[in-house]
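So the structure is just underneath, and the comments pick up after that.
Note that one protein chain is taken out, while the other chains of the complex remain in position.
The chains carry the letters A and B, assigned in the order they are written, with residues numbered from 1 in each.
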Amino acid sequence: MEQVTLFLQQLLNGISLGSIYALIALGYTMVYGVLRFINFAHGDIYMLGAFSGFLVAPLVTRFIPLQQYDTFTPQNFFTIACGAGLVMLTSMAICAVIGVLIEKIAYRPLRNKPRLTVLITAIGVSLFIQNMTQYFFGAEPKPFPQLIPVHPIEGLGDLTILTTQAAIILSTIILLILLRFIVMRTKLGMAMRALSLNPMACSLMGVDIDVVISFTFALGSALAAAAGILVSLDSPSITPLMGNLPGIKAFVAAVLGGIGNIPGAAIGGLLIGVLETLVVGYLRPELRDAIAFAVLIVILLFKPTGLLGRVEREKV
Amino acid sequence: MSRARLILGVFLLFLLVLSLAVEGVLATTFAYYYDVLITIGINVILAVSLNLVNGYTGQFSLGHAGFMAVGAYAAASWSNHLDPVVAGVLGGMGNPAATNVCLVVSMLVGGLLAALAGLLVGIPSLRLRGDYLAIVTLGFGEIIRTAILNTDFLGAARGLSVRGNYTNLFWTYGLAGICVYTVLSLVNSTYGRGFLTVRDDEVAAEAMGINTTRYKVAAFVIAAFFAGIAGALYAHFKAFITPEGFNFFRSVDVVVMVILGGMGSTLGVILAAALLTILPEILRALAHTSFMPPAFQGLLENRLIAYSLLLIVLMLTRPEGLFGDPSAVRRRFIRTRPK
Partner (left out) sequence: MTSKRLELQSCTIRFGGLTAVANFSMVVGPRELVGLIGPNGAGKTTVFNMITGVYQPTEGQVVFNGERLNGLKPFVITAKGIARTFQNIRLFPSLTVFDNVRAAFNVHLAHGPRHAWWRGGKFRAEEAQIETKALDLLKIFNLDRHRDVMCKSLPYGDQRRLEIVRALATTPKLLLLDEPAAGMTPTEKKSLMRLIEFIQEHFDISVLLVEHDMRVVMGICRRIYVLDYGIKIAEGAPEAIRRDPKVIEAYLGEEPES
């Protein structure tokens, strides 16, 4: 029985970690869908999300004293949710703008150049963001302010779910539903899907490709920012390099799900998160970071299209 | 005797005389410049070898530091455990002949082990191209680093002290010379033109009877071999190595050198390697001049800020690197045969 509880606990931790990866992976996959390139700087947007939250939180807590709550109660729940939500939404907006700017300045001029040129630029952008952040904030970890009270949720028996984990999972679910609505039901979402299927036909049908691409970057960056905030609730110590590993793992998640495929990215993220937690819990903790790469190499060698991807054949 | 081999021979001879003459003075009196000089040599080996993969063969490796790490740690462990045996045959440690032999042996060990790693990494490159391959090689570099971090035998996170700082000007630049010679002589042959065809058009290359698979793996193995040697030289130069010395950013350093020099232009890459080794030193010196506002010091001291800006600006304005059209450069410096 204890074994089962332990496993369920691990699974839960994995899902909460995987939610973070899923949110980041969505950005990779959407950008890949419309532009066919890996936005190497995406992990750094996630980092910037955390730092935006770090800057925005004090402004919000001036009006909504979030730090003073030690526990959730039915009375304060709404206030806390609003306060934390406000911080998150503001950070998402900030990062959406940054994402759009990066695309406009660094990627758009290279739209018709070889993909490697854009990849190299993206590496440059990534290094630039990391090191400028380091220049302004220093390399040492910064404490992320408490937005919601952290304590285990009661009444779950032997399982321990922290309020932060619940917040991560719930927010991810809400964001995924929202994203699904945007992609499937709005004009821009439809244009995004059309663009990923056939750019040429898309522009012939009068779709403004630049707007759609900007929108894709805004959407992806906002989701990454949300992930940055959510992860900081759970582990409130942020550094300029914090985006590197989650960025790569989320990329692996996107590839696992089939790059370019939106549900695939979400599923891939969850799988990677769960796998990582299980490996740490049951095998060896040191393998935490190597496992994602191992997964990547295995998928690319045996099923490069990922779980839900489609094949693109080169025409001879 | 071919002309290319003659040039290499003369270069090595000249280098031998030069290093015998000035090595001592440089190493003691001008230690700082000596350090920079050796670092340039090591970086030239790294960049020129990576250029075979990223430039001439058109693959994109982001894991060169991983091969360097394999070479450095292999050479270091070899030296730490087996140098006394090797040196014993040659009149004991400290004897100059024994020192040089020990260095060569450990370089070979480092190079061969790295080449083996290159073979392993070359295999995914058969099915992947472009950005995917870049990520896989990056992953490889990180796996190597994680492996070292978790291996007590290699000092884990504490780092590893290396017996004997054997590295000297002669071997550093001698190997840089051999590396340049190897890449150029390969690329300038009917055999080696295969590398260029893989870069240009794999389908057409296969249709011309070129085994693209074998070329890609060959490029990885050769490049990894020299990266391993560079790692060995580095280990015997610093006498202390840590996994952090071979992280992703180290790989990026080498990639920036190749891109700045112009992918597929060996001369450009050599110059870029030298330039980018000196650049952080210049920036650092500049940061500490009296007229520099303190706010800029941090900006100047961080080489990655300069590198990243360089990358972005280069890609936006001159993606072919400083040396323009690589094939034009090749034609200018290596004639096919006088008519």
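Note that in this section a residue touches a chain if its C-beta (ideal position, glycine included) is under 8 Å from a C-beta of that chain, and two chains touch if they have at least 3 such contacts.
Nothing here was measured: the structure is a model prediction, and the numbers come from that model.
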| item | value |
| --- | --- |
| Selected residue (touches chain absent from view) among B:191, B:240 or B:296 | B:191 |
| Chain not shown: contacting residue from B:120, B:157 or B:207 | B:207 |
| Full-complex contact with the absent chain, from B:164, B:264 or B:319 | B:264 |
| Touch list for chain B against the chain that is not drawn | 2, 4-5, 182, 185-186, 189-194, 196-197, 199-201, 203-212, 218, 264, 325-327, 331, 336-337 |
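Basically, only the chains that are shown with their structure count from here on.
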| item | value |
| --- | --- |
| Chain B to chain A touching residues, read off their complex | 60, 62, 124, 127-128, 130-132, 134-136, 138-140, 142-143, 146-147, 149-150, 203, 248-249, 252, 255, 259, 298-299, 302, 304-305, 307-312, 315-316, 319 |
| Chain B contact footprint on chain A (complex, rising order) | 37-38, 106, 109-110, 113-121, 123-128, 130-132, 134-135, 244, 248, 251, 255, 286-287, 289-290, 292-294, 296-297, 300-301, 304, 314, 316 |
